[in-house]
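Note that this complex is displayed minus one protein chain, with the remaining chains in position.
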Amino acid sequence: MLTRLVFAGQLAFTLVVAAFLIVPAVLSMLAGVTVNYFRGIRSGVTLEWMVEVWELYAETIVRSFEVAFATLLLTLIVGVPAAYALHVRQGSWSRLIEEIITLPLAVPGLAIALALLLTYGGFGAFRGSWLFIAGHVVFTLPFMVRAVMAVFAAIDVKTLDESAASLGASPWRRFRDVIAPNARPGILAGSLMVVTLSLGEFNLTWMLHTPLTKTLPVGLADSYASMRLEIASAYTLIFFIMIIPLLIAMQMLGRDKRSAA
Amino acid sequence: MSAGVSVGLEACAKTFADDTRALEPVTLEIARGETLVFLGPSGCGKTTTLRIIAGLEAPDPGGRVRFDGEDVTSIPIERRNVGMVFQSYALFPNMNVAENIGYGLKIRGASRAQRQARVEELVALTGIEGLERRQVDQLSGGQRQRVALARAVAPRPRVLLLDEPLTALDASLRERLRVELNRLLRSLGITTVYVTHDQAEAMALGDRIVVMRAGAIAQIGSPREIYFEPASRFVAEFVGAANIVEGTACDGAIVLPGARIPIGTTGKVTLMLRPETIAVVPPDAAELSGRIENVTFVGDRQRIVIADAASRPLLIDAPNTIAAAPGERVGLRIDPTRIRVLPEERDEQGGKS
Partner (left out) sequence: MSLAARFRLRAAKAAGSGTAFARLCLVPLAIVVAAFFVLPMLGLIEVGAGGPKGMAAYAAILVEPRYRSTLINTVVLAAATTVTTLVIATIAGLFLQRNRFPGHSLLVAMLTFPLAFPGVVVGFLVILLAGRQGLIGDISFRLTGGKLVFAYSLGGLFLGYLYFSIPRVILTIMAAVEKLDPWLEEAARSLGAGPWAVHRDVILPALVPAFVASGAIAFATAMGAFGTAFTLATNVDVLPMLIYTEFTLAADLAMAAALSVGLGLVAWAILALARSFAGTTIAAAG
């Protein structure tokens, strides 16, 4: 009897917490398609807000994707080879390098933004999207590197590398034929993480944006401040639509890995 | 198949970055076509030596590795033309069996036809017909081991290096594969360096065995030499069971609680007696006698522990048909020609050969 009570109590607690997290999000999604929020869902369902958001903010949505994919490309080019090098040469140097690339996670986005602005803000052309792509790369890089290194460790890439070397393959050949193909699950997990984080990044982007280079989260902040609730909600709904498939994919990937282990 | 090259190590030592001394300077020659087995407990330096021959580790300055007299010390592994089988097999998960086996040939630029022919040859040689299209994770342990071997041998390496290839398998499979491996190595005739901690494997596969301990060579010799004439107590006890008897000999014999054993030398001696060299006889039929402490029926023989015959209990292998019970007094007959006098130990580590 006691265990049943305890179970029920814990379940109730967990449900309340889940409700706290989900209900506002659902509310927001509903508000985005409701004719009039104050009168609630009775006032009718409409897509007019979504259409208006698209007209006002389409540019930000497109730009967010552009920035996210540019960030992804850069983290792949920079991070995957680096993960290989760090894994193969395990030593105090590689630990130090890992520490340094993880530092941006500890430093608030605001600080990094300010730092980037001070150093590169003068170069006008750079001030376009590229400055915050640099910021995005700096703070998503550790995730890509970690994800790939985790896969390397799981499949003992070091020994695979040695065995390919024993068969005569040059370092480049080994990377191409053996290392990179086997890093795929890590690359996938890392990529999802990078894109998700980049799409949602605000702290850094807000400091660095100009009226001509807004991303979606920046637009969201604008709309919360100045637009009516329904538009802000519709805009948020669009954001959810972009982000939720990525989150689901990450969860599925994580589950797969655990069941395969 | 080529006979491979001779391998020479000259003063090869290895100190790692954290200053651990994994290997004391080693100098030895491996003849063309010979199978040399490095045997020893974990941490003795056998794998380090293998990796130095392979080119995965460089010896400390002053060390030299030679293939057929040619100095290869500064040549990295990918250009040494060796074949290596790793303990974990290290098969490439992104390639199927045929692609794995053919990889070395692909690197060397062989045509598809040549690759295919050679892969077929090796598949037949290692007995894995039908598995060519399989993915690596669909193979059993024994199958993986064979693929690893086929892959290492396919590009016709000069030296074949095996790092504990059977350790990851269970006991019955290991015995079966040991026999096959032996047959294969004999037929290939390549110079082979084999590392193991299993003395039965070492005896079965090696032309010569190098027993190692704490980074140094304890003894080099043929299996028979190592078994019948161990150079130190460590080697005697590591390779098979050994009874070690210490004592002082005077007037050409050593005195034990039960009897006198005639010995050629005088002074302090350490004797080694293998369990199978002592026979159990009725108590009054021999000079030496003792009391049975316990009997273990192993199947093909009985292991009997005898107390009161020497300063330590003696381990004896007796036929499985003898009736022996704990508490009984029995006689022990020792063949004096099979007593081994161990050379004096210079220090804890034992002498080098």
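For reference, chains read A and B in written order, and residue numbers begin at 1 within each chain.
Everything that follows uses one rule, which is that a residue touches a chain if its C-beta (ideal position, glycine included) is under 8 Å from a C-beta of that chain, and two chains touch if they have at least 3 such contacts.
As the structure is a prediction and not an experimental result, all values here were calculated from the model.
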Given A:V33, A:A165 or A:A234, the one touching the chain that is not displayed: A:A165
Option touching the unshown chain, where B:S42, B:S74, B:S172 or B:T337 are the choices: B:S74
From A:A58, A:L110 or A:A153, residue that would touch the chain that is not displayed: A:L110
Positions on chain A where the hidden chain makes contact: 7, 10-11, 13-15, 17-18, 20-25, 27-28, 31, 37-38, 74, 77-79, 81-82, 84-86, 88-89, 97-98, 100-112, 114-116, 118-120, 134-135, 137-138, 141-143, 146, 161-162, 165, 171-172, 174-175, 193, 196-197, 199-203, 206-207, 217, 220-221, 224-225, 229, 232-233, 236, 239, 243-244, 246-248, 251
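Basically, only the chains that are shown with their structure count from here on.
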Distance from the mean Cα position of chain B to that of chain A, given in whole angstrom: 54
Partner chain A, residues of chain B touching it in the complex: 17, 54, 56, 76-79, 81-84, 86, 88, 90, 92-94, 103-104, 107-108, 151-152, 155, 161
Of chain A, residues touching chain B in the complex: 91, 155-156, 159-160, 162-170, 173, 177-178, 181-182
